[in-house]
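Here the complex is missing a single protein chain, while all its other protein chains stay put.
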Amino acid sequence: MKFRDRIYVGLLGISVLLILGILIVILGDVAIHGASHVSWKFITESPSEGLTGGGIWPAIFGTTMLVLLMTIAAVPLGVATAVYLYEYTPPETPSQAWKRYRKEKSSKMLRTFFLALLAKITRAAVANLAGVPSIVFGLFGLGFFIQFVGRAMDRATQEPGEIVWGQGNLLWAAMTLALLTLPTVIVATEEALRTVPQDLRAASIALGATRWETIRRIVLPSALPGILTGGILAISRGAGEVAPILFTGAAYYLPYLPKTLSSQFMHLGYHVLILSTQSPDVEATKPVLYGTVFVLLVLTFLLNLAGVLIRARTRSRLRSGGA
Amino acid sequence: MNRGRHIRDNLMTVVFTAAGWIAIVFIALIFLFTFKEALPVFNAKDLHEFFVKAQPEETMEMRYIWQPVSDEPKMSFIPLILGTLKATFVGMLFACPIGVAAALFSSEFAPPKLREFIKPVIELLAGIPSVVLGFFALLVLATWLQSAFGFTYRLNAWNAGLALGIALLPVVFTISEDGLASVPRTYREASLALGASRFATAWKVVLPAAMPAVFASFVLAFGRAIGETMILLMAGGNAAITSFHLGDPLRTLSATIAAELGEVVFGDPHYSALFMMGTLLFVITFVSNSTGQWVIGRMQKRMQGTA
Partner (left out) sequence: MKVGRVVFALALLSAACGGREAKPRITIKGSDTMVILGQRFAEEYMKRNPGIVIQVNGGGSGTGIAALINGTVDLAQASRPMKEKEKADVKAKRGVDVHETRVALDALAVFVNEQNPVTNLTVEQLAEIYKTAPAPWVLYGRDNSSGTYEYFKEHVLRGADFNARTQALAGTAAVISAVAKDKNGIGYGGIAYAQGVRAIAINGVEPTDANVRNGTYPIRRYLYFYSVSTASPELQQYIQWCTSPEGQAVVKNVGYFPL
């Protein structure tokens, strides 16, 4: 019995080895072929000779700008939504609230029921937002931000026929990505809010503070590391997504850097796509392609690492009983 | 002074409540605007063309055709839907057993130090952008598979499906592992006390108890697979054929949108058809994700004893 079981457990263990192996193979392949091509020149220069030479600075710059704007849009909104879900909604579930209403017949309970129902629907909406395919976000960016909002803005502010906002650019790409990463921020922030001990809130209210004052001065500062984690994880996710920006502003080759919100931009992930599938000379651009993938992976992993470290510190704080 | 603080408090309550609405508003907007651009083709004739119409051709392969740029545009979704399902099938075939096996090992047999090592490995895997996985499958994996199995077509369902499976592994692992870890210790202790071996306990007691979580992980992986774009676009071969053979190239709904949206004139039937595909993707993933969330919700309630 023991021996046969050992075999089975061994098989299970092999699956873990397999996963580890896959990771090592992919990362190893990129590191071997890409690291050698990455140099200071590579990071700071523009592409030249039909993308077969030069560097990827515009792509790095474009990705950074995009992700910065995305964070400015997503984090305040995400934090606000999470605060609403955690601090402003009743703790009862809709069914519990409804039962109590039937028992007590008070209008207050009815109100609680509706608020609880709203909270449940909001949570479901956040979960569903997280599951929307990235290409559908791209479609939404095109259909709503560009065609609807952008064209309306052009009609209002530009001369007839001029298209400035009714096309892909940094602003719309950033907003599309912000929507995509919103659930990440919300979930991370809620987790962070949860680590703040309830006693602190109770003490604050007992001393006469309003709910907003409690949030602003006690809860948020205490939850800041977790909020930071959420922001960083959102950034690392946003830096890697390509499908949403295909039609909302990413460009193949720009001789200049994006300086305004209405500019197109180059992007690391998009560059990988282009070099892989539309490269002018597949063999010649391979080193550049590997180099770009390497830079993209390093960037993504550093961000992920930062987020994980901060989250681990927040969690240990929870275990040790709060700040 | 008191009134000022009061006003500010009420104001912020309004602000936060408004923020709470944002998620609902945007989910509704996404559906609305995707569907709005698809409206021109939401009629009996076009829907028939998308889902039912077959060409009067001999070969099975050519019966349903997606060729929108043609003197006689043919816009059947069937080859694309089939392609999506093929890739998802292969992906889940790879990810589900391995993901659950790894989760079981990690939760029941791995010493704590090893468990703390496995988690970041999975997170690293999850952090790889899908465009990088597609790049890897296109350049490296396809060549390996072809030399190992002698496929006629270098870019096919196996290649794309395998890369997709790599992307799905973290989803299956994480949720299954959470579920396994949430099984009460008493279950294990009772089983061991009754004389069962550790493996028997894990396989026959803990795993069945965590079935809702495992099932939910499959459902969520399914949703992710259906919507995945980059991997399929780069590694699938992009041939819209109606074939069940996994060695054939495929083309998915998402890859079609990604490849063709750039060339359509806004308002064209082709444009509306692509948005219709987007709506379809949205609905499928919405249903599948809602199911997964519902199962997880019930599981959590059961664990907390309020079910």
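Per-chain numbering from 1; labels A and B assigned in written order.
The definition used in the following text is that a contact is a pair of C-beta atoms (placed from the backbone, for glycine too) under 8 Å apart; a residue touches a chain by one contact, two chains touch by 3 or more.
These numbers come from a predicted model, not from an experiment.
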Quiz item: Which listed residue, A:Tyr8, A:Phe148 or A:Tyr252, touches the chain dropped from view?
Solution: A:Tyr252
Exercise. Just the residue numbers, please: which parts of subunit A touch the chain that's not shown?
Key: 50, 72, 76, 161, 163-164, 166-167, 216, 251-256, 259-264, 274, 277-283
Quiz prompt | Touch list for subunit B against the chain that is not drawn | solution = 61-62, 65, 67-71, 74, 79, 143, 152-155, 237-242, 248-249, 251, 259-260, 262-266
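FYI, only the chains that are shown with their structure count from here on.
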Exercise. Compute the distance, rounded to whole Å, between the mean C-alpha positions of subunit A and subunit B.
Key: 18
Quiz item: Which bits of subunit A are touching subunit B when the two form their complex?
Solution: 1-2, 5, 8-9, 11-13, 15-16, 18-20, 22-23, 26-27, 29-30, 77, 80-81, 83-85, 87-89, 118-119, 121-122, 124-140, 142-144, 147-148, 179, 182-183, 186, 210-213, 215, 236, 239-243, 246-247, 269, 272-273, 276-277, 286, 289, 293, 296-297, 300-301, 304, 308
Quiz item: Which subunit B residues qualify as touching subunit A in the complex?
Solution: 5-6, 8-9, 12-13, 15-17, 19-24, 26-27, 29-30, 33-34, 36-37, 97-99, 101-102, 104-106, 109-110, 118, 120-125, 127-136, 138-140, 166, 169, 173, 197-200, 203, 220, 223-224, 226-230, 233-234, 254, 257-258, 261-262, 266, 274-275, 278, 281-282, 285-286, 288-290, 293
